[in-house]
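Note that one protein chain of the assembly has been removed; the remaining protein chains are unaltered in position.
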Amino acid sequence: MAPTIGTPTSRVDGHAKVTGEARYAAEFDAPGLAYGSIVGSTIAKGRIARIDASEALRVQGVIDVLTHLNRPHMAEGGGADEDPYRDDVAPEGSPFRPLYDDRIVFSGQPVALVLAETWEAARYAASQVRVDYDEEPHVTDLHRRRDDAVALRERTKVRGDADTAFAAAEVRHAGEYFIAMEHHNPMELFASTVIWDGDGKLTVYDKTQGVQNVQCYLCGVFEMKPEDVRVVSPFVGGAFGSGLRPQYSVALAVMAARALQRSVRLVLTRRQMYTLGYRPGTIERVALGAKADGTLEAVTHEAIGMTSQFEDFARNDTTWSGTLYRSATAKYDHKLARLDVSTPCDMRAPGAATGVYALECAMDELAVALKLDPLELRYRNYSDRDQNEDMPFTSKKLRECYRQGAEAFGWSKRDPQPRAMRDGSELVGWGMATGVWEALQMKTAVRILLTANGHAEVACATSDIGTGTYTIMAQVAADMLGLPLDSISVKLGDSTLPHSPVEGGSWTAASVSNAIASTAKAIRTELLQLAQKMPQSPLAGATPDDVALVDGRIVSKQDAARAVPIADAMRHAAVDRIEQETSADFDEDDGYARNTHSAIFAEVKVDEQLGVIRVTRVVSAVAAGRILNTKTAKSQIMGSVVGGIGMALHEETLIDHDLGRIMNADIAEYHVPVNADVHEIEVIFVDEPDDIVNPLGIKGVGEIGIVGVAAAIANAIYHATGKRVRDLPITLDKLQG
Amino acid sequence: MIDFEYARASDVADAVRRIASDPTAKFIAGGTNLIDLMKGNVERPSRLIDISRLPLKTVEKTAAGGVVIGALVPNSDLSYHPLIEQQYPLLASAIRAGASQQLRNMASTGGNLLQRTRCYYFYDTATPCNKREPGSGCSAIKGLNRMHAILGTSDACIATHPSDMCVGLAALEAKVHVMGPGGERTIVFEDFHRLPGETPHLDTNLHPDEIVTTIELPARGFATNYTYLKIRDRLSYAFALVSVAAALELDGGTITEARLALGGVAHKPWRDPAAEAALRGQAGDQTSFARAADLLLRDAKRFAHNAFKIDLARRAIVRALTQAAQGTPQSQSDKKIR
Partner (left out) sequence: MVSRIPVTLVVNGIETQLEVTPWTTLLDALRDHLHLTGTKKGCDHGQCGACTVLIDGRRVNSCLTLTVMKDGAEVTTIEGLATDGALHPLQQAFIDHDAFQCGYCTPGQICSAAGLLAEGKARTEDEIRELMSGNICRCGAYPNIVAAIHQAMGAMGSAS
C-alpha cells in the first residue's frame, strides 16, 4: 500500500459536499425551533434612549423581544483580568458584550433580538422595533485619527540607527501605502442553532474555527458548566479568520435559548456580517536605503492600523523585512487609531498580507530607483538568517521559489522598461513579490480508536473550514497506522473531542498531524506488546521503534518477514479495540526561526485608454516544508491568489464617515473576484525537507498563498502603465491622469 | 418582508383592475429586484399581483419590419432569441452584460425597465434618501458617490439607473406599450424614465395603475456597426461605472445615422440628440468621435468621488464608437477590450 502523504488525494468529505449532505450550522433541526432576528443600531456612538417593541410584539408569531432591559443574566465582564468575555484569541481590551447595556459603540451593533416561530416573522418584526438614541459625535475615519494613534508596545529589537543609515544611503525610496478595510465575506452566513436539551443543557451548532474556544466563552458569559455546553461544527462554509473569535450571534442565540427554554436558530444577514471583525484599514510607511549595488542598509517600516475603542487589535505588519532581507539597520513602529467601529480581527495572513504588500511594493520602487531587476534586488539582499532575532531558519528555500517561479513565468523575457510590453490595445505588465508567513504549531491532542476489523477513528476538536483538515487527518492516520484511507474515519469540530486550539495561523496541519503521529506511535506500542504475547512471536524483543504498521500488519523494519497481522495480535489478546490519546507539544525555544516563503509572479493586461485591469497569469512558488496533499494544498494557494487578486483590485469596505456606517454592506457593492476575474494560476511547491521544524516537517499553507500577491499585481500594474498606485484596491479610476 | 397578500392575475385586464383598486399593490414578475428590496423594507407593498403567467411571452416580427417583445419574456431568452441576435445584436449584447445568467433567467423584459437604483443609501433604511423617503434628504451628494450620476442630477438625488438592457433599448429607440384603466398608450423610450428633479421617488412615467405589456423595436437594428461596452469594477456581475451603447450606419467612411446611449451616468439611460447629430455626415474617425463625446458630456457635473467618470465616459464613448465603426463589437465573455 503506497503512502498517501504527499499525493494528490481527493477530499474525503468531497462526496458530502457535492451532494448537499454536508450540514452547516444553520442546518440542524430541533422540535419547536424558534428563530431570531437582530435589530442593529443606526448610530455609531451614543446611548439607547428608548426601545419600543410593542409593534414588533404584535406581529403574529413573535414570541419575545430581548433587549438590554429584559435579557437574562449575563456575566459582568468589562475589562477585569479575568473578563469572562475574553476568548482564547482576544486582543487586549474589554470585548463587546451584546445586549449588555445602553451603550452604542459601533453602527449596526445589536440592540434587540426578536424571537419568533418563523424566520420571516422574526425578520419582519425586527423592522418594527423602534429605537431612539442619544447620539454622541463619532469618528470612523482612520486618516482623521492618524496623528492621535497610540503606539503599541515594542515588538522587536531595533537594529542600529536606521534614520542615519537612510540619510546616508546612496539610493533611497520612501513611500506611504494604504490597504483598505476588508471583510472576509465567507459564503456561509454566521449562524448558530442552539438545541435545548433540557435541564439547561445545550448543544450549540455554530459556525466557528474553534469549538472549544466558543464553549469556554459561553461558559464564562452565561456562567455555565462545561459539561452543560457542547459546541459542534462539522462543516464551516469558509471563515478566513472571521470564525476565530466567538461572535455576538452565538452569545445571543444561547441567551435566547436560555430565556425561552427552547431551541433557537439565529442566522446573520449578509448586511449584519459587516458588523463583525474585518481586516483593518492600514497606513504603511516604508523607507529603504541602499548602496548603489542594491545592498540594503536601512529599513524603516511604520504602520498605523484601525481598531475599536474597546480592544486594541494588531498583528505584526512591520518586521517582515527582517525575515526576508539582510540590512544592517532597521526600525519598526506600529500604532493604532481607535475609532468608533467594531474590533478588527484576523483575516488570512493578518499583518503580513498588509505589511508585506507595502514592503514588496517599496522593494519594487527601490529596484526602479536602482535600475535593477526587482528579482535581482531580492537575490542581492537574500538573508539566510532571521535578521530580527539573529537566528537561522529551520529551512528557507526561498531562493528556489524565486528560481522555479521565475522560470515557470518566463521572467527573463521581461523588458524592464514600463509601458514597453503590449498586446494590442492593452499594456502588459509583469511584476513580482515575495511572500512570507510563520510556521506555527500549537499543542493539540488526538485520540485514535483502532478496532480489530481494521478500522480506525481519528478524533480531535479542530476544524475544517475548507482547508482540508478532514483529508490530511485521514491521510496521516492511514500512513501511520498502515491502513487504507477508506478504513479511516475522522471526527472533528466537536468540543467533546480531544483538545485543540482554534484553527488558524496555518498551524493546524502541523499540529494535528504530529499529534496523530504521536498517538499512532502509542497505538503501535500497544499493538507490539500484544503481538509479543503471542507464542513464538516473530517480534519478540523488538522495541516500538523497531517496527512499523504496514498493510494491516506489525512489521519489523529490519526484516519484513518478521510480522504479525494486527487483527491476529488483537484477537489473540481478546482485545477488540485499542484507544490511545496523546498530545503533540512543541518545544520551539530552540534558536530557530520558522517560516514559510513564496515568490509570486503576476502578469496584468491594462487597457491603455480605459484602465480596465485583467490579471491574466499568476505563478506562485511556495516553500512550506512537507506538503501533505498536493491537491488540496494547491487549491489553498490558488484560492489565496484569488484572495490576493481581490485585495489588489476589488475589495474595500466603504464607511460613510458622517453617518459612521458601512455603506456597501453586501456582496453586490463590496466586490470580491468572480469567475471572470480569474485566469491562469500556476502553483509550484518547492521541495523543502525540514527535520527541525517538527518531526513530520510540516509548515502549513493556509496563509502563505495570499502574502505578496497584491504587491506582485501592483508592481505589474506599474510595469504595465508606468503609474504607481500605492492605495489598495487599485480600481481603474486610480490609473487616470 | 411579510404581511402582504398575494393574488394571481388571470389576464392583462384583470391585472390592471387589481392594481387600480389598490394603490399600495405592486406587480411581480421575475421579482429579482422587488423581492430584494422587500427583504430590506425598502419596498413595502400590501399586495403582490403575480403577472408572471400572463401571455406576454412572445417575440414577434411586426408588419413594419420591427419586433414586438412581450413584457414577460425573460432577459436570457430575449438575448438568445434569433430575431434579436440577428437584427438587434446590440440589445442581445447589452442584456448579457448585466447581472448573472440566473438573474437573467428570472428577470422579465418589462421588469428590467422598472429596476431601481443601486445607490447605497436607497438600500439602507437607516439613512436619509429622497428616493426612498421623499423629503428626508440625499445622503449621497455629500457622502459616498463614486458610483453616482454625472448628468441630469438634481439637488434632491444623484442616483443612477442600473439597467444595461435599457441602455440598448434607448439606443434602438424602443417604444413601450402600456395598458391602464383608460386603455392602451405608448411611451417612447426617451420619455419612459425620468430625471430626478424634485421627485426622485418617481423613476418612470408609467402610472401606478398601468402595466407594461410589450416593448416594440423599430426595424432599424444597426446589426453591422454596433457595440455595447460596459466598464465596471470587476469583469462580470457588477453594475456599470459607465456603459456605452453605440450604433452607426455608415456609407463608405461617412456616418449616416448614429445612436449613442450611456448607462451608469444618470438617472435614466442617457441620450443626447446634439451628440448624435454631430456625428451624422461626419467621417467615422477619432476626431468626430471625440467631438461627440465632448458634446454629450458638456454639462457633466462631478461630485467628490465620481469625477473620474467624466473622463472615463469620454474615453468609453470614443472607444465604443470606434468598435461600432469597425464592426468589431465588444464580446461579453472575452474581456479584452478590442
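Here the chain labels run A and B in written order, and each chain numbers its own residues starting at 1.
Going forward, contacts are C-beta pairs under 8 Å (C-beta built on N, C-alpha and C of every residue); 3 or more make two chains touch, one makes a residue touch a chain.
Computed from a predicted model, the values in this text were never measured in an experiment.
Interface note: of A:20, A:137 or A:541, the residue touching the hidden chain in the full complex is A:20. The omitted chain makes contact with just one of the residues B:192, B:222 or B:237: B:237.
Contact with the chain that does not appear here is found for just one residue of A:639, A:700 or A:729, A:639. Considering A:49, A:168 or A:187, the position touching the chain not shown turns out to be A:187 (whole complex).
One chain is missing from the display, and on chain B it is touched by residues 1-6, 28, 31-32, 35-36, 38-40, 48, 50, 52, 76, 80, 99-103, 105-106, 235-237, 331-335. Seen from chain A, the chain kept out of the figure touches residues 10-11, 13-24, 26-27, 29, 60-61, 118-120, 184-189, 235-240, 267, 269-270, 465-468, 631-632, 634-636, 638-643, 666-668, 672-676, 678-681.
Convention: only the chains that are shown with their structure count from here on.
The part of chain A that touches chain B in the complex is made up of residues 42, 59, 120-121, 123-124, 127, 271, 424-426, 605, 607, 609-612, 614, 649-650, 654, 656, 658-659, 661, 663-666, 668-669, 671, 673-677, 731-733, 736-737. Within the complex, the chain B residues that touch chain A are 1-3, 39-41, 118, 120-121, 123-127, 139, 142-144, 146-147, 231, 233-239, 241, 308, 311-312, 315-316, 318-319, 333, 335-338.
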